[in-house]
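Beneath this line is the structure, given in structure tokens, with notes to follow.
Up next is subunit A:
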Amino acid sequence: MSVLLEADAVTRRFGGLTAVNEVTFSVEEGAAVGLIGANGAGKTTLFNCLTGFDKPTSGDVRLRGKSLLKMARHKVVKSGVARTFQIVKPFPDLPVLANVMVPLIAGGTKGDLRVQAMGVLDRVGLAHRAASPSSQLSEGDLKRLEMARALATKPQLLLLDEPFAGLSVAEIGVLSDTIRQLRADGTTLIVVEHKIGSLLQLVERVVAMDQGAVIADGEPQAVMRDPAVVTAYLGGEATTHEQH
Partner candidate 1 sequence: MENVGLGVVAWVTTARGWYEGEHMLRKKWAVACTVVAMSALAACGESGGDVASDPTTGASAGASAAGSGETFKIGVFGPEQIPQGEDVRDGALLAAKELNAKGEGPQVEIVFCDSEAKPEKAIACITKFAQQDKVQAISGGFSSAETLAILDTVKRAKLPYVSAGAAAPDVVKGVDSTGPGKYIFRIGPVNSLNLAADMCLTVTTKLTKEGFSKFGILHEDAAFALPLVEFLNACLPNPSAATKGAIPAAVKGVELVGTEKHTPAATDFSAQFKSLKDKGADFVIEVNSTQVGIQLGKQWATLKPGFALGGINVSGQSSAYFDVTKAVGELNGPAGIVRAAVSEKTIPFFDAFMAEYKRDPLYNGAATYDGIYALHEAAARAGALDADTLVTELEKTDRVGVSGVEKFNEQHDVIYSATDPKAGLSLLYFQYQADGSKKIVYPESLADGNTYQAPPGVTLP
Partner candidate 2 sequence: MTSTKVAEQPAAPSDGGSGRPSPLKRLLRPNPLILLALPIVLLYLPRFVDNTTLLQQIAVATIFVMFAASWDILSGYTGQVNFGHAAFIGTGAYTVALLSKYQPDVSNELALLAAVGAAALLGLLIGIPCLRLKGPYLALATLSVAGALVQLTFIFKTQTGGEDGIAGVKTVIDGSLTNTIGEGLSKLVLGPLTFSGLGGFDQYIYVSYFVTLVFMVVMVGGLMLLGYGKRGLVLRSIQQDELAAEAAGVPLTRYKLGAFVLSAACAGLAGGLYAQVRGTVALDLLAVDLSLLIIIIAAFGGAGSIIGPAIGAYVVVLLQNYYLDRATDLFVEHPELKIGTFALLLIIVLIVQPRGIVPPLLQRLSGRGSATRAAGATMVEGGGAKP
């Protein structure tokens, strides 16, 4: 399998604070990688650096060997990297279908956009709400909408930022099925998630971070047994929220 995304010594500093420190790892095509770490470990900052929403202070991010750093955000999206937000950002005044049409339009998609948008909504199981204003959706449906919007950019790599946060157990189950389906369709995934139990059922590899650095990387079970990970989690586990 070929390497899709490489993070090469990515470092991000805010004034005196080093949020991400020399992070290096790569993701192979078709893989599903979980990214874990306590609050303030630097996950979201790294996430932002990988998707062009933040520029690393040093280091490089490459997609199939091509650097993403010099690209405008929409170019990063166009080159195949899509993301969701931890705090969902729907276009609240637009109907669900229109939410999904925006990335299709931006991507220059040809043909009947409505039909294609319906197709995407169908993939995440939201087709029945197509005409509703997105402001009326439940939290779970919003997460799907967020995912549908990312999928509509036709990504090779999809980064999900805490997709399960704020959802009920039942909702998590349904969403997990959707994510598994995406994987089956060939989308490469990186998932930040605090709900480790649910996460481990989705990914075959976990990267753990603490204080901006990668402290463990490998098989889920192995990583969870890693002493450094255990210490980091005992030190400062919180439940759901991480600063964005």
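Behind the choice of candidates: all candidates are chains of the complex that A comes from, given by their letters.
One rule holds for everything that comes next: a residue touches a chain if its C-beta (ideal position, glycine included) is under 8 Å from a C-beta of that chain, and two chains touch if they have at least 3 such contacts; residues count from 1.
In this text the structure is predicted, and so the values were computed from the model without any measurement.
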item	value
Among 1 or 2, touch partner of subunit A in the complex	2
Residues of subunit A defined as touching candidate 2 within the complex	51, 53, 72-74, 77-78, 82-85, 89-95, 97-99, 101-103, 105-107, 113-114, 118, 128-133, 135-136, 149-150, 152-153
